[in-house]
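Beneath this line is the structure, given in structure tokens, with notes to follow.
What you see is the complex with one protein chain gone and the rest in place.
Going by the order they are written in, the chains are A, B, C and D; count residues from 1 in each one.
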Amino acid sequence: MTRKRKRRLGQKAGLPPGTIVHTGEPVQNGVGIAQILYNGEGFVERDVVAVEEAFPAPGEQRTLWINVDGVHQPDVIERIGNRFGLHPLLLEDIAHTEQRPKLENYGEHLFIEFNTMHLEAGRDEVVIEQISMVLGPTWLLSFNERPQPYVRTIRDRIRADKVRYRNSGPDYLAYSIIDHVVDSYFVVLEQIGDRIEALEEELMANPTPHTLQAVYGMKREILHLRKSIWPLREVVGALQRETDLVRPTTGIYLRDLHDHIIQVVDVVETYRDTISGMLDIYLSSVSNRMNEVMKVLTVIATTFMPLTFLVGVYGMNFRHMPELDWPWAYPVLWTVMIGVAIGMLAYFRRRQWL
Amino acid sequence: MTRKRKRRLGQKAGLPPGTIVHTGEPVQNGVGIAQILYNGEGFVERDVVAVEEAFPAPGEQRTLWINVDGVHQPDVIERIGNRFGLHPLLLEDIAHTEQRPKLENYGEHLFIEFNTMHLEAGRDEVVIEQISMVLGPTWLLSFNERPQPYVRTIRDRIRADKVRYRNSGPDYLAYSIIDHVVDSYFVVLEQIGDRIEALEEELMANPTPHTLQAVYGMKREILHLRKSIWPLREVVGALQRETDLVRPTTGIYLRDLHDHIIQVVDVVETYRDTISGMLDIYLSSVSNRMNEVMKVLTVIATTFMPLTFLVGVYGMNFRHMPELDWPWAYPVLWTVMIGVAIGMLAYFRRRQWL
Amino acid sequence: MTRKRKRRLGQKAGLPPGTIVHTGEPVQNGVGIAQILYNGEGFVERDVVAVEEAFPAPGEQRTLWINVDGVHQPDVIERIGNRFGLHPLLLEDIAHTEQRPKLENYGEHLFIEFNTMHLEAGRDEVVIEQISMVLGPTWLLSFNERPQPYVRTIRDRIRADKVRYRNSGPDYLAYSIIDHVVDSYFVVLEQIGDRIEALEEELMANPTPHTLQAVYGMKREILHLRKSIWPLREVVGALQRETDLVRPTTGIYLRDLHDHIIQVVDVVETYRDTISGMLDIYLSSVSNRMNEVMKVLTVIATTFMPLTFLVGVYGMNFRHMPELDWPWAYPVLWTVMIGVAIGMLAYFRRRQWL
Amino acid sequence: MTRKRKRRLGQKAGLPPGTIVHTGEPVQNGVGIAQILYNGEGFVERDVVAVEEAFPAPGEQRTLWINVDGVHQPDVIERIGNRFGLHPLLLEDIAHTEQRPKLENYGEHLFIEFNTMHLEAGRDEVVIEQISMVLGPTWLLSFNERPQPYVRTIRDRIRADKVRYRNSGPDYLAYSIIDHVVDSYFVVLEQIGDRIEALEEELMANPTPHTLQAVYGMKREILHLRKSIWPLREVVGALQRETDLVRPTTGIYLRDLHDHIIQVVDVVETYRDTISGMLDIYLSSVSNRMNEVMKVLTVIATTFMPLTFLVGVYGMNFRHMPELDWPWAYPVLWTVMIGVAIGMLAYFRRRQWL
Partner (left out) sequence: MTRKRKRRLGQKAGLPPGTIVHTGEPVQNGVGIAQILYNGEGFVERDVVAVEEAFPAPGEQRTLWINVDGVHQPDVIERIGNRFGLHPLLLEDIAHTEQRPKLENYGEHLFIEFNTMHLEAGRDEVVIEQISMVLGPTWLLSFNERPQPYVRTIRDRIRADKVRYRNSGPDYLAYSIIDHVVDSYFVVLEQIGDRIEALEEELMANPTPHTLQAVYGMKREILHLRKSIWPLREVVGALQRETDLVRPTTGIYLRDLHDHIIQVVDVVETYRDTISGMLDIYLSSVSNRMNEVMKVLTVIATTFMPLTFLVGVYGMNFRHMPELDWPWAYPVLWTVMIGVAIGMLAYFRRRQWL
């Protein structure tokens, strides 16, 4: 259900701190860079080739958003870092795509990192990708591992909505990007919920060890999601307190976003509880079925063992066995045996084994 | 036992923040709006059609309560929001009925959200519905998904009780609404308690996999209740500290309410413990019954196997078997076999298998 | 082991806050009221009929203790409340006997609620009853569901001990009542400890499903005790900080009391751990015994099945079976069969199944 | 493994607070009292009979250590208490030997209580005994249930080491006593570790219900040790903050001691984890062995049941059974039966049951 997380943990060992190394899956494409400039009066957007074209002109008053799709070219990150005075460690974190969500205050700007999730079409897998943002007084830089749908949506909203977006500065822009990503979590969680329900029904109807493995896989998947989402709560909480770069009007929106993240986590916790319960149900279901098997065995054995003994008795070759010569002995024995069998079955029915 | 919670989680994904979308079950009815105006001298109540009729006249000194039954018409919520200067996110939360209990301070007013519960007559289901309140300096707005019994009760109390209610302002009104709802939790919990007791007896008397599923269903139900109730404790705690809008005399009542909520949560926790214990009892009961089955099988097998062997011996066709010709051989063998059987049974009785 | 806790949870739903409703078991007796007045010089005690007789005269300088046995007559509580200026919610809590231990500061006086426990003679049950106290600057009111032994003991101590009690004021009196009650917890816990030990021995010697139910009952009982005791720790901690009404000299005693409560809770926790361990021992004991049963079955079956096969062989009616005519065949077969049986038993002994 | 903890919990119930009652095991010996006086210049030590001989002369400048072995004579404790102005509750705690480690500040002096442990020679038991210390500005009182080895060691160190001890005052003396006791914990823990290792090997080699009981006993023992050690961490932490009576130079030593206690607790936690794992291993080991038993039974039954059926077929007495007259029928049948048996065994070997 999830992309094999085989990004090697140790590949950065031995390098000095601040080295920009891309740790995600190898990417062939180039890096796409877009510049969006807007304020109450106007809106300009353009895709650029050289990263320098996206840099603001001196004295630029409008809100600037530079979006970078692709973090696998260290020199692009480095040139942006030089222009905006970003710390080497910040640049290293942008390229290092295995980070937990976090917020770091570098004085003049904030560094925000979090994860996006989506289900890859066709394949039944949750893909987790990192988004890094640097929030300055009048600009926002965003870096994505791969092109993300939020870029188009937010662009369209800015172009359309003159009132709220265009007058709100880059802090509101950062908020609306995170909000959009958190909304997309719900879509992924809903799909996982459907998968859990299917597993639950399979578990009730016909549990196999394969089902159990699927349940454990799901459990690990959910723990992984939880680790990707949970720290975001603190990030948004801390963002509310960064009053130098975040206006009070945006603060109210962040409080609302904080609530949404708690709801996401609540859903994840509920899934975790459900899955823990599923393991217990599996075990008790296996026990129950073993009980059923044992009952069948016991009913058969206790019914036929006395009968087999009886027919064995009259298979003996003693010379002096008076019953053997009685004319009604054979039908009488059948009657007795049928009576024994019926008695046994009645006993088992009374004990509710049948 | 509970209404299928199939309100789709992701249906708001992709919409800009502050969009008023009703996320509950579709509702056909109109929206019922009531205006109640009171102070120490008088009491006026009336149902209105257009929401504007409920708005207070300029310079109105009396305490105003506007109760709205139905949150599925965005324009009603929006018009109220415009009149009282409510934030778009607050309005979004009123319509979005999947919220956790929460308290938000918007400076001039407080926003309170919590849940009501009742058992639907006829169907064996807990229905959880959201109540939103906005508490201003002289007015209280309340929004219910569906008409709620508390409205009538509180109205009657205000009409009847001139002393406490009419002189206490909207903060006491808000308190008494929450208090009434928390009291109704006890009624629901009592019914759940009866259901748990019935399950417990079923588990002792005749546990089936069906019982186990019922137990797990109940466990999930209780976890869900807990999530609907638990945050209310913090909400009431925070409300006590909002001294701008909440008078000290109301604070004492809120402290008492806080205690009641802790009691509710205590009961829920006790139920959770009871249910966890029930799962263990189920498993050990299954083990015990398997043990019983095994004992029956073993008693039968160990009694009849030696006997069957013995009769087999004398069914052999060897020419030289002196016992076959002894005249008392057959009755002696019967004596031996009955002795073996009695010995076996005595042995099993001594080991307490019978 | 415990009185059936069937006080209905929801019986107060729908009543306005501050209504005095007795929620405990119905009581027939009247309410006993005693007035105790003392200081360094003198000591006066008397039982009164009308509650007003117990009220202090104006300008009374001595420490006043009014003890009320019985909280089922709302008017008695109300008249006391009017005289001492108690809040309606406080009076409601006195009559509502399902409260958790708590301390509430009403400015001029403190309200303290906690529980007493004793084992009812003859019946094997822990009875939990509520004690409410109101501590004023020169007086202490105490309310008991039923007459309590502490009243007599403390009275006698005040009468006898002129130094510490008579000069210490009502805060020391309140402390000594709580201390007396906490001491009585140890007596109850000791009895429960004996019961646990008995259950443990039963579990080792001869566990039945009935034992398991007793263990679960005990577990629930202990969780219930814990809930009655645990919050008292905070109550006493908070009492130490109420320096307006509690003198520093009494504070030292409260710190000591705090330690005692922690010890009580430690004992309860130890009991809980012991009982959790007992459930595991029960399950493993059931497993072990099933193992024993299986071994017996297997030993018998694997011993007799080959033998039965062998005698079956020589019960066949083939015309050409040379062994049948050998003169020593029969004794040789017996030798072989005894050899097989001994070999089997030796094998099982080596595998330690016998 | 541990002394039966049968000191009755409730024996102090009903006594007024501050009553000095010895709650440990009855002791026959007298009380040994030693006075040690030292400073940079000199060192005097002597054993005294009457406690008053140990009291410091007025104006005594040297550091005074009074060590009391035995807390079962209330009058000795009381006379010391009168001389040094100790609170009645402090004296009660010295005699009451079931206390948790704690630190209490009585303004002019500190009261410290903690536990010592040792393995009684010959018997395989951990003995836990209480040490109480009162730390004043120039003196230290220590009370032991029984004579302790630390007294001799510390005395010798003071006599020998003129630099550190003699110039450091009673706070350093108190530190070095606690440090010595904490070091002795490691010795006890090592012995317990050896015992756990032995149990582990027994569990792997030949687990019996007796082993399980030993494991549970060990678990309870470790929980008990933990409760005796854990609060000492806080005691030492609090002692560091008591800057009135504890010099900064001693504070550095206490920080080091704090680390040692954390190491002790770490070891105890590791033991607890190991023991929890052992219970799981026991259960899975029982399951495994039942599996083995079942396999043996199944192999035997499935091998011999078809064979017994076959020989039964040719034991029938039908007149018309052509096989009975075939000359090679008997050896052919043997061949078939051996083939069936070999086939069965091959099947079981392939399924890895043999």
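In this text, contacts are C-beta pairs under 8 Å (C-beta built on N, C-alpha and C of every residue); 3 or more make two chains touch, one makes a residue touch a chain.
This structure is a prediction, so every number in the text was calculated from the model and none was measured.
A.B. asks: Using the definition of touch stated at the top, determine which of A:Gln35, A:Asn115, A:Gln130 or A:Thr308 touches the missing chain.
C.D. replies: A:Thr308
A.B. asks: For the full complex, which residue in D:Gln61, D:Asn82, D:Thr138 or D:Asn291 touches the chain that was left out?
C.D. replies: D:Asn291
A.B. asks: For chain A, which residues lie in contact with the unshown chain of the complex?
C.D. replies: Contact residues on chain A toward the absent chain are 8-10, 12-18, 87, 89, 92-93, 98-100, 102, 104, 106, 206, 209, 212-213, 216, 219-220, 223-224, 227, 279, 282-283, 286-287, 289-290, 293-294, 296-297, 300-301, 304-305, 307-308, 311-312, 314-317, 321, 323-330, 333.
A.B. asks: Extract the touching residues of chain D with respect to the undisplayed chain.
C.D. replies: 153, 157, 161, 164, 176, 179-180, 183-184, 186-187, 189-190, 193, 204, 252-253, 255-257, 259, 262-263, 266-267, 270, 273-274, 277, 280-281, 283-285, 287-288, 290-291, 294-295, 297-298, 301-302, 305-306, 308-309, 312-313, 315-321, 352-353
Basically, only the chains that are shown with their structure count from here on.
A.B. asks: What is the set of chains touching both chain A and chain C?
C.D. replies: B
A.B. asks: At the chain C/chain D interface, shared numbers over all numbers used: above half (same) or below half (different)?
C.D. replies: Result for this pair: different.
A.B. asks: If chain A and chain B share one sequence, what is the angle of the rotation that overlays their CA atoms, in steps of 5 degrees?
C.D. replies: Rotating chain A by 70 degrees superposes it on chain B.
A.B. asks: I'd like to verify one number: the distance from the centre of chain C to the centre of chain D, where each centre is the average of its C-alpha atoms, in whole angstrom.
C.D. replies: Taking the mean C-alpha position of each chain, the two centres sit 27 Å apart.
A.B. asks: Give the residues of chain A touching no fewer than two other chains, as numbers and ranges.
C.D. replies: Within chain A, residues 315 contact more than one other chain.
A.B. asks: Chain touch graph shape: choose line, ring, star, complete or other and state it.
C.D. replies: line
A.B. asks: So which chains actually touch one another? I want all the pairs, not just one.
C.D. replies: A-B, B-C, C-D
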